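My questions will all concern the structure given below.
As you look at this complex, bear in mind that one protein chain is not there, while each of the others sits in place.
Chain IDs A and B follow the sequence of writing; residue 1 opens each chain.
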Amino acid sequence: MKRSRFPMAVTASVLVFFYLPIAVLVVNSFNASVYGGRWEGFSLRWYAKLAGQREILHALENTLLIAVSATLVSCALGTLAAFALHRYRSALQRWHFTLIYTPLVVPEILMGMSLLLTFVAAGVRLGLFTIFLAHVTFCISYVAMVVLARLQDFDFSVIEAAQDLGANAWVTARRVLAPMLAPGIASGALLALTLSIDDFVISFFVAGPGSTTLPIRIYSMIKFGSPAMLNALSTLLLVVTFTLVWTSQHLITKGEQAK
Amino acid sequence: MTGGRKNGEWAVTAPTFVWLTLLFVIPTFLVFTIVFKPSDPYGGIGSGWTLRTLFSLGNPNYPAILWRTAWLSALTTALCLALAVPTGYCMARTDRRFRNTLLLLVIIPFMTSFLVRIFAWKVLLHPEGLIKRGLVLLGLAHSDTSLLYTPGAVLLVMVYTSLPFAILPVFAAAEKFDFHLIEAARDLGATHAGAFFRVFIPGISRALFTSVLVVLIPCLGSYVIPDVVGGPNSEMLGNKIAQRTFSDRNLPHASGLSAILTLAVLIPMVWVVLSQRKRETGGGGSILKDIV
Partner (left out) sequence: MADFLEIEDVSRHFRNIRAVDHVSLTVRKGEFYSLLGPSGCGKTTLLRMLAGFERPDTGRIRLDGRDITDLPPHKRTVNTIFQNYALLPHLTVRQNIAFGLQVQKKMPRKEIDEAVDRMLSLVQLESQADKKPGLLSGGQKQRVAVGRALILQPQVLLLDEPLAALDLKLRQKMLMELDLIHDQVGITFIYVTHDQGEAMSLSDRIAVMNNGRIEQVGKPAEIYEAPRSSFVAAFIGDTNFFEGQVLELVGDEYSRLNISGFADLVCFNDKKISAGNPVFLSIRPEKFHIGRNRPELSPKHNIVRGRVEDIIYLGGMTKYWVQAEGHKISITRQHSRFFLDEEPIRWNDDVWVWWHADDGFMLERYSEADENLVSLPPDASGTAETAQ
(Lines give C-alpha, C1' and ligand atoms only; values in the text may rest on other atoms or scores of the structure.)
Protein backbone atom coordinates (compact mmCIF):
# COMPACT_ATOMS: atom_id res chain seq x y z
CA MET A 1 0.00 0.00 0.00
CA LYS A 2 1.17 3.48 -0.73
CA ARG A 3 2.10 5.34 2.37
CA SER A 4 2.01 9.01 3.17
CA ARG A 5 5.37 10.75 2.92
CA PHE A 6 4.51 13.25 5.62
CA PRO A 7 5.76 11.29 8.68
CA MET A 8 9.06 10.59 6.95
CA ALA A 9 9.56 14.27 6.19
CA VAL A 10 8.84 15.16 9.82
CA THR A 11 11.28 12.51 11.05
CA ALA A 12 14.02 13.78 8.79
CA SER A 13 13.45 17.37 9.95
CA VAL A 14 13.45 16.27 13.58
CA LEU A 15 16.79 14.54 13.13
CA VAL A 16 18.27 17.63 11.50
CA PHE A 17 16.84 19.69 14.35
CA PHE A 18 18.46 17.32 16.86
CA TYR A 19 21.89 17.20 15.32
CA LEU A 20 22.43 20.61 13.74
CA PRO A 21 23.26 22.42 17.02
CA ILE A 22 25.46 19.54 18.15
CA ALA A 23 27.31 19.44 14.85
CA VAL A 24 27.91 23.20 14.87
CA LEU A 25 29.24 22.91 18.38
CA VAL A 26 31.65 20.11 17.52
CA VAL A 27 32.90 21.90 14.42
CA ASN A 28 33.36 25.13 16.34
CA SER A 29 35.45 23.39 18.96
CA PHE A 30 38.12 22.96 16.27
CA ASN A 31 37.69 26.52 15.03
CA ALA A 32 40.51 28.93 15.79
CA SER A 33 37.99 31.78 16.09
CA VAL A 34 36.98 32.91 19.56
CA TYR A 35 33.31 33.49 18.87
CA GLY A 36 32.89 30.79 16.29
CA GLY A 37 30.86 32.86 13.88
CA ARG A 38 33.40 32.48 11.07
CA TRP A 39 35.75 29.61 10.21
CA GLU A 40 39.29 30.79 10.93
CA GLY A 41 41.09 27.51 10.42
CA PHE A 42 41.46 24.21 12.22
CA SER A 43 42.94 24.44 15.67
CA LEU A 44 43.26 22.40 18.83
CA ARG A 45 44.07 25.42 20.96
CA TRP A 46 40.79 25.27 22.92
CA TYR A 47 41.48 21.69 23.91
CA ALA A 48 44.98 22.65 24.97
CA LYS A 49 43.62 25.54 26.98
CA LEU A 50 41.01 23.28 28.53
CA ALA A 51 43.68 20.89 29.76
CA GLY A 52 45.22 23.74 31.75
CA GLN A 53 42.02 24.46 33.68
CA ARG A 54 42.56 23.16 37.20
CA GLU A 55 39.00 24.03 38.30
CA ILE A 56 37.50 21.88 35.60
CA LEU A 57 39.58 18.88 36.60
CA HIS A 58 38.63 19.44 40.22
CA ALA A 59 34.93 19.72 39.29
CA LEU A 60 35.24 16.52 37.27
CA GLU A 61 36.76 14.79 40.28
CA ASN A 62 33.82 15.87 42.44
CA THR A 63 31.34 14.80 39.80
CA LEU A 64 32.83 11.35 39.41
CA LEU A 65 33.13 10.84 43.15
CA ILE A 66 29.45 11.66 43.60
CA ALA A 67 28.34 9.75 40.52
CA VAL A 68 30.10 6.54 41.48
CA SER A 69 29.02 6.56 45.10
CA ALA A 70 25.44 7.62 44.30
CA THR A 71 25.24 4.92 41.62
CA LEU A 72 26.42 2.20 43.98
CA VAL A 73 24.01 3.16 46.76
CA SER A 74 21.03 3.81 44.50
CA CYS A 75 21.63 0.54 42.64
CA ALA A 76 21.57 -1.45 45.85
CA LEU A 77 18.46 0.35 47.11
CA GLY A 78 16.70 0.44 43.74
CA THR A 79 17.27 -3.25 43.02
CA LEU A 80 15.98 -4.18 46.46
CA ALA A 81 12.94 -1.98 45.92
CA ALA A 82 12.26 -3.46 42.48
CA PHE A 83 12.49 -6.91 43.96
CA ALA A 84 10.00 -5.98 46.71
CA LEU A 85 7.62 -4.44 44.19
CA HIS A 86 7.76 -7.48 41.98
CA ARG A 87 7.63 -10.13 44.66
CA TYR A 88 4.83 -8.83 46.88
CA ARG A 89 1.36 -7.65 46.00
CA SER A 90 0.17 -5.80 49.05
CA ALA A 91 -1.16 -2.41 50.13
CA LEU A 92 2.33 -1.62 51.37
CA GLN A 93 3.76 -2.17 47.91
CA ARG A 94 1.15 0.08 46.32
CA TRP A 95 2.36 2.85 48.61
CA HIS A 96 5.92 1.84 47.93
CA PHE A 97 5.33 2.08 44.19
CA THR A 98 3.76 5.54 44.50
CA LEU A 99 6.70 6.62 46.63
CA ILE A 100 9.19 5.46 44.02
CA TYR A 101 7.22 6.63 41.05
CA THR A 102 6.37 10.18 42.14
CA PRO A 103 9.95 11.55 42.19
CA LEU A 104 10.13 10.74 38.47
CA VAL A 105 7.41 13.24 37.64
CA VAL A 106 8.44 15.98 40.04
CA PRO A 107 10.30 18.85 38.37
CA GLU A 108 13.94 18.93 39.34
CA ILE A 109 13.70 22.43 40.71
CA LEU A 110 11.11 21.31 43.25
CA MET A 111 13.23 18.42 44.38
CA GLY A 112 16.27 20.69 44.66
CA MET A 113 14.33 23.31 46.55
CA SER A 114 12.68 20.91 48.97
CA LEU A 115 15.97 19.17 49.70
CA LEU A 116 17.69 22.49 50.26
CA LEU A 117 14.99 23.49 52.74
CA THR A 118 15.33 20.14 54.49
CA PHE A 119 19.11 20.37 54.78
CA VAL A 120 18.94 23.96 56.00
CA ALA A 121 16.19 23.15 58.48
CA ALA A 122 18.06 20.10 59.74
CA GLY A 123 21.32 22.03 59.97
CA VAL A 124 23.20 19.75 57.56
CA ARG A 125 26.22 21.50 56.03
CA LEU A 126 25.83 21.86 52.29
CA GLY A 127 28.55 20.19 50.26
CA LEU A 128 29.48 17.01 48.44
CA PHE A 129 27.62 14.91 50.99
CA THR A 130 24.31 16.71 50.46
CA ILE A 131 24.73 16.40 46.70
CA PHE A 132 25.36 12.69 47.16
CA LEU A 133 22.18 12.33 49.24
CA ALA A 134 20.15 14.22 46.63
CA HIS A 135 21.53 12.16 43.75
CA VAL A 136 20.79 8.86 45.46
CA THR A 137 17.25 10.11 46.08
CA PHE A 138 16.44 10.70 42.44
CA CYS A 139 18.49 7.79 41.09
CA ILE A 140 16.67 5.19 43.23
CA SER A 141 13.47 5.67 41.27
CA TYR A 142 15.14 5.27 37.88
CA VAL A 143 17.11 2.19 38.91
CA ALA A 144 14.03 0.63 40.52
CA MET A 145 11.94 1.18 37.40
CA VAL A 146 14.57 -0.23 35.04
CA VAL A 147 15.17 -3.30 37.19
CA LEU A 148 11.44 -3.74 37.73
CA ALA A 149 10.88 -3.72 33.98
CA ARG A 150 13.50 -6.46 33.65
CA LEU A 151 11.97 -8.46 36.48
CA GLN A 152 8.62 -8.40 34.73
CA ASP A 153 10.20 -10.28 31.84
CA PHE A 154 11.92 -12.57 34.29
CA ASP A 155 10.65 -16.11 34.48
CA PHE A 156 10.59 -16.91 38.18
CA SER A 157 10.12 -20.61 37.62
CA VAL A 158 13.85 -20.83 36.92
CA ILE A 159 14.42 -20.12 40.59
CA GLU A 160 12.21 -23.02 41.52
CA ALA A 161 13.95 -25.08 38.87
CA ALA A 162 17.31 -24.33 40.45
CA GLN A 163 16.02 -25.29 43.89
CA ASP A 164 14.48 -28.40 42.43
CA LEU A 165 17.86 -29.37 40.99
CA GLY A 166 19.42 -29.06 44.41
CA ALA A 167 20.61 -25.48 44.67
CA ASN A 168 20.13 -23.84 48.08
CA ALA A 169 19.17 -20.18 48.48
CA TRP A 170 22.74 -18.89 48.32
CA VAL A 171 23.69 -20.93 45.26
CA THR A 172 20.45 -19.88 43.55
CA ALA A 173 21.16 -16.21 44.21
CA ARG A 174 24.75 -16.49 43.02
CA ARG A 175 24.41 -18.78 40.03
CA VAL A 176 20.93 -17.99 38.74
CA LEU A 177 19.58 -14.67 40.01
CA ALA A 178 22.76 -12.64 39.79
CA PRO A 179 23.79 -13.55 36.23
CA MET A 180 20.24 -13.21 34.95
CA LEU A 181 19.59 -9.86 36.58
CA ALA A 182 23.04 -8.45 35.87
CA PRO A 183 22.13 -6.82 32.53
CA GLY A 184 19.09 -5.13 34.10
CA ILE A 185 21.04 -3.84 37.07
CA ALA A 186 23.86 -2.76 34.78
CA SER A 187 21.56 -0.70 32.58
CA GLY A 188 19.98 0.78 35.71
CA ALA A 189 23.46 1.65 36.96
CA LEU A 190 24.39 3.19 33.64
CA LEU A 191 21.29 5.35 33.73
CA ALA A 192 21.98 6.42 37.32
CA LEU A 193 25.57 7.23 36.40
CA THR A 194 24.49 9.33 33.42
CA LEU A 195 21.81 11.16 35.39
CA SER A 196 24.17 11.89 38.25
CA ILE A 197 26.97 13.13 35.99
CA ASP A 198 24.51 15.28 34.06
CA ASP A 199 22.48 16.71 36.93
CA PHE A 200 22.73 20.44 37.31
CA VAL A 201 19.54 21.84 38.84
CA ILE A 202 19.32 19.69 41.96
CA SER A 203 23.07 19.81 42.56
CA PHE A 204 23.05 23.59 42.21
CA PHE A 205 20.45 23.92 44.95
CA VAL A 206 22.11 21.64 47.47
CA ALA A 207 25.76 22.46 46.66
CA GLY A 208 27.88 24.30 49.18
CA PRO A 209 31.20 26.11 49.01
CA GLY A 210 33.93 23.96 47.47
CA SER A 211 31.55 21.35 46.11
CA THR A 212 31.44 22.52 42.50
CA THR A 213 30.51 19.70 40.15
CA LEU A 214 31.20 19.64 36.44
CA PRO A 215 27.68 20.76 35.41
CA ILE A 216 27.83 23.63 37.91
CA ARG A 217 31.18 24.59 36.42
CA ILE A 218 29.74 24.36 32.89
CA TYR A 219 26.79 26.50 33.92
CA SER A 220 29.03 29.28 35.12
CA MET A 221 31.06 28.98 31.90
CA ILE A 222 27.86 29.31 29.86
CA LYS A 223 26.88 32.37 31.83
CA PHE A 224 30.24 34.08 32.13
CA GLY A 225 33.00 32.12 30.39
CA SER A 226 34.54 31.73 26.96
CA PRO A 227 32.29 29.87 24.53
CA ALA A 228 35.23 28.44 22.61
CA MET A 229 36.62 26.50 25.51
CA LEU A 230 33.13 25.31 26.37
CA ASN A 231 32.77 24.02 22.80
CA ALA A 232 35.80 21.84 23.38
CA LEU A 233 34.54 20.62 26.75
CA SER A 234 31.08 19.89 25.29
CA THR A 235 32.63 17.90 22.46
CA LEU A 236 34.49 15.76 24.97
CA LEU A 237 31.26 15.20 26.90
CA LEU A 238 29.50 14.23 23.69
CA VAL A 239 32.15 11.61 23.02
CA VAL A 240 31.57 10.19 26.50
CA THR A 241 27.80 10.15 25.91
CA PHE A 242 28.16 8.38 22.57
CA THR A 243 30.32 5.74 24.20
CA LEU A 244 27.89 5.25 27.08
CA VAL A 245 24.85 4.99 24.82
CA TRP A 246 26.65 2.57 22.56
CA THR A 247 27.72 0.42 25.52
CA SER A 248 24.24 0.30 26.98
CA GLN A 249 22.70 -0.59 23.62
CA HIS A 250 25.27 -3.32 23.37
CA LEU A 251 24.29 -4.61 26.83
CA ILE A 252 20.62 -4.58 25.86
CA THR A 253 21.21 -6.53 22.66
CA LYS A 254 23.32 -9.01 24.59
CA GLY A 255 20.55 -9.34 27.16
CA GLU A 256 18.04 -10.05 24.43
CA GLN A 257 20.21 -12.70 22.88
CA ALA A 258 20.48 -14.48 26.20
CA LYS A 259 16.71 -14.88 26.39
CA MET B 1 4.92 -18.83 57.55
CA THR B 2 2.91 -15.67 56.91
CA GLY B 3 4.79 -13.96 59.72
CA GLY B 4 8.08 -14.80 58.03
CA ARG B 5 6.78 -13.54 54.73
CA LYS B 6 5.77 -10.19 56.30
CA ASN B 7 9.23 -9.81 57.81
CA GLY B 8 10.85 -10.62 54.48
CA GLU B 9 8.70 -8.04 52.75
CA TRP B 10 9.63 -5.38 55.29
CA ALA B 11 13.31 -6.20 55.02
CA VAL B 12 13.36 -5.50 51.28
CA THR B 13 10.91 -2.59 51.40
CA ALA B 14 12.16 -0.62 54.38
CA PRO B 15 15.45 0.74 52.94
CA THR B 16 13.87 2.67 50.05
CA PHE B 17 10.74 3.41 52.02
CA VAL B 18 12.71 5.08 54.79
CA TRP B 19 15.13 6.83 52.43
CA LEU B 20 12.40 8.32 50.26
CA THR B 21 10.27 9.26 53.25
CA LEU B 22 13.15 11.19 54.77
CA LEU B 23 14.47 12.76 51.59
CA PHE B 24 11.38 13.06 49.41
CA VAL B 25 8.10 13.00 51.33
CA ILE B 26 9.15 15.09 54.33
CA PRO B 27 10.98 17.67 52.15
CA THR B 28 7.91 18.04 49.93
CA PHE B 29 5.71 18.75 52.93
CA LEU B 30 8.39 21.02 54.33
CA VAL B 31 7.94 23.28 51.28
CA PHE B 32 4.41 23.98 52.46
CA THR B 33 5.54 24.56 56.05
CA ILE B 34 8.48 26.88 55.54
CA VAL B 35 6.15 29.42 53.88
CA PHE B 36 4.95 30.21 57.37
CA LYS B 37 8.46 30.75 58.73
CA PRO B 38 10.29 34.09 58.73
CA SER B 39 13.58 34.36 56.86
CA ASP B 40 16.74 35.18 58.73
CA PRO B 41 19.30 37.72 57.51
CA TYR B 42 21.93 35.02 56.77
CA GLY B 43 19.79 33.26 54.18
CA GLY B 44 18.50 30.66 56.62
CA ILE B 45 15.17 30.01 58.23
CA GLY B 46 14.19 32.07 61.28
CA SER B 47 12.28 30.85 64.29
CA GLY B 48 8.64 31.47 65.05
CA TRP B 49 5.75 31.63 62.63
CA THR B 50 4.56 34.37 60.29
CA LEU B 51 2.07 35.00 57.51
CA ARG B 52 4.20 37.71 55.94
CA THR B 53 5.60 35.52 53.16
CA LEU B 54 2.14 34.40 52.22
CA PHE B 55 1.08 38.01 51.72
CA SER B 56 4.24 38.90 49.81
CA LEU B 57 3.31 36.23 47.24
CA GLY B 58 0.68 38.70 46.06
CA ASN B 59 3.49 40.43 44.11
CA PRO B 60 1.90 42.05 41.02
CA ASN B 61 4.56 40.55 38.69
CA TYR B 62 3.67 37.00 39.59
CA PRO B 63 0.41 36.50 37.69
CA ALA B 64 2.18 37.41 34.42
CA ILE B 65 5.03 35.01 35.18
CA LEU B 66 2.60 32.24 36.13
CA TRP B 67 0.66 32.78 32.92
CA ARG B 68 3.87 32.74 30.82
CA THR B 69 5.02 29.55 32.57
CA ALA B 70 1.69 27.93 31.77
CA TRP B 71 1.45 28.89 28.11
CA LEU B 72 5.12 28.25 27.30
CA SER B 73 4.83 24.79 28.86
CA ALA B 74 1.53 24.02 27.14
CA LEU B 75 2.80 25.19 23.76
CA THR B 76 6.03 23.20 24.18
CA THR B 77 3.99 20.10 24.96
CA ALA B 78 1.71 20.63 21.97
CA LEU B 79 4.64 21.16 19.58
CA CYS B 80 6.48 18.14 20.97
CA LEU B 81 3.44 15.91 20.47
CA ALA B 82 2.86 17.27 16.98
CA LEU B 83 6.44 16.29 16.06
CA ALA B 84 6.63 13.12 18.15
CA VAL B 85 3.57 11.37 16.73
CA PRO B 86 4.63 11.38 13.06
CA THR B 87 8.23 10.62 14.06
CA GLY B 88 7.26 7.70 16.31
CA TYR B 89 4.94 6.42 13.59
CA CYS B 90 7.64 6.66 10.94
CA MET B 91 10.23 4.96 13.18
CA ALA B 92 7.88 2.07 13.92
CA ARG B 93 7.12 1.56 10.24
CA THR B 94 10.70 1.46 8.97
CA ASP B 95 12.26 -1.94 8.77
CA ARG B 96 14.00 -3.44 11.76
CA ARG B 97 17.64 -2.76 10.97
CA PHE B 98 17.13 0.88 10.20
CA ARG B 99 14.69 1.24 13.09
CA ASN B 100 17.40 0.50 15.67
CA THR B 101 19.64 3.13 14.10
CA LEU B 102 16.82 5.66 14.24
CA LEU B 103 16.17 4.78 17.86
CA LEU B 104 19.81 5.28 18.67
CA LEU B 105 19.71 8.65 16.94
CA VAL B 106 16.84 9.70 19.20
CA ILE B 107 18.41 8.30 22.35
CA ILE B 108 21.72 10.10 21.89
CA PRO B 109 20.33 13.64 22.30
CA PHE B 110 18.19 12.28 25.13
CA MET B 111 21.33 11.14 26.93
CA THR B 112 23.46 14.14 25.98
CA SER B 113 24.23 16.64 28.71
CA PHE B 114 21.28 18.95 29.26
CA LEU B 115 23.53 21.98 29.67
CA VAL B 116 25.50 21.19 26.53
CA ARG B 117 22.32 21.04 24.48
CA ILE B 118 21.19 24.43 25.80
CA PHE B 119 24.63 25.89 25.25
CA ALA B 120 24.63 24.65 21.65
CA TRP B 121 21.53 26.73 20.98
CA LYS B 122 22.95 29.75 22.73
CA VAL B 123 25.85 29.58 20.28
CA LEU B 124 23.54 29.13 17.28
CA LEU B 125 21.20 31.95 18.28
CA HIS B 126 24.01 34.26 19.30
CA PRO B 127 24.14 37.60 17.39
CA GLU B 128 27.38 36.31 15.81
CA GLY B 129 25.93 32.81 15.42
CA LEU B 130 25.07 30.80 12.34
CA ILE B 131 21.28 31.24 12.34
CA LYS B 132 21.29 34.96 12.89
CA ARG B 133 23.88 35.51 10.15
CA GLY B 134 21.95 33.23 7.83
CA LEU B 135 18.70 35.10 8.43
CA VAL B 136 20.33 38.48 7.92
CA LEU B 137 21.96 37.23 4.72
CA LEU B 138 18.59 36.10 3.41
CA GLY B 139 17.10 39.42 4.42
CA LEU B 140 14.73 37.74 6.83
CA ALA B 141 16.04 39.52 9.89
CA HIS B 142 17.48 42.91 10.65
CA SER B 143 20.97 42.95 12.10
CA ASP B 144 19.56 44.53 15.26
CA THR B 145 16.93 41.84 15.89
CA SER B 146 17.85 39.65 18.82
CA LEU B 147 17.08 35.95 18.55
CA LEU B 148 18.41 35.26 22.00
CA TYR B 149 16.72 36.40 25.21
CA THR B 150 13.17 36.13 23.82
CA PRO B 151 10.22 33.91 24.74
CA GLY B 152 10.58 32.40 21.25
CA ALA B 153 14.12 31.25 22.03
CA VAL B 154 12.90 29.73 25.30
CA LEU B 155 10.14 27.88 23.48
CA LEU B 156 12.52 26.60 20.81
CA VAL B 157 15.05 25.26 23.28
CA MET B 158 12.35 23.76 25.49
CA VAL B 159 11.00 21.86 22.50
CA TYR B 160 14.53 20.81 21.62
CA THR B 161 15.33 19.40 25.05
CA SER B 162 11.90 17.79 25.58
CA LEU B 163 11.32 16.23 22.19
CA PRO B 164 13.20 12.95 22.79
CA PHE B 165 11.10 12.43 25.94
CA ALA B 166 7.97 12.74 23.83
CA ILE B 167 9.19 10.55 20.96
CA LEU B 168 10.34 7.55 22.97
CA PRO B 169 6.97 6.62 24.55
CA VAL B 170 5.18 7.17 21.24
CA PHE B 171 7.69 4.98 19.46
CA ALA B 172 7.45 2.25 22.08
CA ALA B 173 3.68 2.15 21.69
CA ALA B 174 3.77 2.43 17.90
CA GLU B 175 6.21 -0.46 17.71
CA LYS B 176 3.67 -2.68 19.48
CA PHE B 177 0.79 -1.33 17.44
CA ASP B 178 -0.73 -3.77 14.95
CA PHE B 179 -0.51 -1.93 11.65
CA HIS B 180 -2.91 -4.38 10.03
CA LEU B 181 -5.57 -2.35 11.81
CA ILE B 182 -4.70 0.60 9.60
CA GLU B 183 -4.95 -1.60 6.52
CA ALA B 184 -8.29 -2.84 7.81
CA ALA B 185 -9.48 0.74 8.25
CA ARG B 186 -8.30 1.62 4.72
CA ASP B 187 -10.07 -1.48 3.44
CA LEU B 188 -13.24 -0.26 5.10
CA GLY B 189 -12.92 3.04 3.26
CA ALA B 190 -10.94 5.31 5.60
CA THR B 191 -8.52 7.82 4.08
CA HIS B 192 -4.84 7.98 5.10
CA ALA B 193 -5.60 10.73 7.58
CA GLY B 194 -8.83 9.08 8.70
CA ALA B 195 -7.08 5.82 9.48
CA PHE B 196 -4.29 7.67 11.23
CA PHE B 197 -6.56 9.69 13.50
CA ARG B 198 -9.30 7.18 14.14
CA VAL B 199 -7.23 4.01 14.49
CA PHE B 200 -3.59 4.79 15.18
CA ILE B 201 -4.03 7.69 17.61
CA PRO B 202 -6.57 5.88 19.84
CA GLY B 203 -4.29 2.82 19.70
CA ILE B 204 -1.38 4.70 21.24
CA SER B 205 -3.38 7.02 23.48
CA ARG B 206 -1.77 5.65 26.61
CA ALA B 207 1.65 6.62 25.34
CA LEU B 208 0.36 10.08 24.43
CA PHE B 209 -0.63 10.63 28.06
CA THR B 210 2.85 9.53 29.06
CA SER B 211 4.41 11.95 26.60
CA VAL B 212 2.30 14.83 27.85
CA LEU B 213 3.28 14.04 31.42
CA VAL B 214 7.02 13.74 30.81
CA VAL B 215 7.12 16.94 28.75
CA LEU B 216 4.66 19.20 30.50
CA ILE B 217 5.75 18.69 34.09
CA PRO B 218 9.48 19.35 33.65
CA CYS B 219 8.58 22.37 31.49
CA LEU B 220 6.50 23.86 34.27
CA GLY B 221 9.60 23.69 36.46
CA SER B 222 11.97 25.07 33.79
CA TYR B 223 14.69 27.22 35.15
CA VAL B 224 17.94 26.78 33.25
CA ILE B 225 16.50 27.34 29.76
CA PRO B 226 14.83 30.71 30.45
CA ASP B 227 17.89 31.61 32.51
CA VAL B 228 20.34 30.98 29.64
CA VAL B 229 18.44 31.82 26.45
CA GLY B 230 15.62 33.94 27.92
CA GLY B 231 15.57 37.55 28.95
CA PRO B 232 13.65 39.63 31.49
CA ASN B 233 10.48 39.32 29.42
CA SER B 234 10.70 35.53 29.30
CA GLU B 235 11.17 34.68 32.97
CA MET B 236 9.35 31.64 34.28
CA LEU B 237 8.34 30.49 37.75
CA GLY B 238 11.54 28.48 38.10
CA ASN B 239 13.64 31.61 37.59
CA LYS B 240 11.85 33.37 40.39
CA ILE B 241 12.38 30.43 42.73
CA ALA B 242 16.10 30.43 41.96
CA GLN B 243 16.30 34.19 42.25
CA ARG B 244 14.68 34.21 45.70
CA THR B 245 16.95 31.38 46.79
CA PHE B 246 20.30 32.50 45.45
CA SER B 247 20.08 36.29 45.02
CA ASP B 248 17.65 37.41 47.72
CA ARG B 249 18.50 34.54 50.08
CA ASN B 250 14.86 34.46 51.10
CA LEU B 251 14.13 30.77 51.55
CA PRO B 252 10.55 31.14 52.87
CA HIS B 253 9.61 33.19 49.84
CA ALA B 254 11.23 30.67 47.47
CA SER B 255 9.43 27.97 49.37
CA GLY B 256 6.11 29.75 48.81
CA LEU B 257 6.75 29.90 45.07
CA SER B 258 7.71 26.21 45.11
CA ALA B 259 4.44 25.43 46.82
CA ILE B 260 2.61 27.19 43.98
CA LEU B 261 4.64 25.19 41.44
CA THR B 262 3.85 21.95 43.27
CA LEU B 263 0.16 22.71 43.00
CA ALA B 264 0.57 23.62 39.33
CA VAL B 265 2.27 20.28 38.69
CA LEU B 266 -0.45 18.39 40.52
CA ILE B 267 -3.12 19.55 38.07
CA PRO B 268 -1.80 17.73 34.96
CA MET B 269 -0.75 14.77 37.09
CA VAL B 270 -4.16 14.27 38.59
CA TRP B 271 -5.70 14.70 35.15
CA VAL B 272 -3.50 11.99 33.67
CA VAL B 273 -3.93 9.63 36.60
CA LEU B 274 -7.71 9.99 36.47
CA SER B 275 -7.95 9.51 32.72
CA GLN B 276 -5.59 6.52 32.90
CA ARG B 277 -7.60 4.94 35.69
CA LYS B 278 -10.69 5.16 33.54
CA ARG B 279 -8.98 3.17 30.82
CA GLU B 280 -7.20 0.35 32.50
CA THR B 281 -5.28 -0.42 35.62
CA GLY B 282 -1.69 -1.50 35.43
CA GLY B 283 0.10 1.45 36.87
CA GLY B 284 2.14 4.21 35.36
CA GLY B 285 5.19 1.99 35.61
CA SER B 286 4.94 1.74 31.87
CA ILE B 287 5.93 5.35 31.55
CA LEU B 288 9.47 4.72 32.59
CA LYS B 289 9.44 1.35 30.91
CA ASP B 290 8.56 3.15 27.72
CA ILE B 291 11.46 5.52 28.09
CA VAL B 292 14.14 3.14 29.22
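The rule is simple: a residue touches a chain if its C-beta (ideal position, glycine included) is under 8 Å from a C-beta of that chain, and two chains touch if they have at least 3 such contacts.
As the structure is a prediction and not an experimental result, all values here were calculated from the model.
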item: Where the missing chain makes contact, among the chains that are shown; value: A
item: Full-complex contact with the absent chain, from A:12, A:34, A:48 or A:161; value: A:161
item: Of A:45, A:94, A:125 or A:175, the residue in touch with the unshown chain; value: A:175
item: Touching residues on subunit A - with respect to the absent chain; value: 155, 157-158, 160-168, 171, 175-176, 179-180, 257-259
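One rule holds for everything that comes next: only the chains that are shown with their structure count from here on.
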item: Distance between the centres, which are taken as Cα means, of subunit B and subunit A, whole angstrom; value: 17
item: Partner subunit B, residues of subunit A touching it in the complex; value: 1, 3-4, 6-8, 10-11, 14-15, 17-22, 24-25, 28, 35-37, 77-78, 80-81, 83-84, 87-88, 90, 92-93, 96-97, 99-111, 113-118, 120-121, 133-134, 136-137, 140, 142, 144-146, 148-149, 187, 191, 194, 198, 200-201, 205, 215, 218-219, 222-223, 227, 230-231, 234, 237-238, 241-242, 244-245, 249
item: Touching residues on subunit B, where the partner in the complex is subunit A; value: 9, 12-13, 15-17, 19-21, 23-28, 30-31, 34, 44-45, 83, 86-87, 89-91, 93, 100, 102, 104-109, 111-124, 126, 128-130, 133, 160, 163-164, 167, 183, 186, 192, 196, 213-214, 217-218, 220-224, 228, 238, 241-242, 245, 251, 254-255, 258, 261-262, 265, 269, 283-285, 287-289, 292
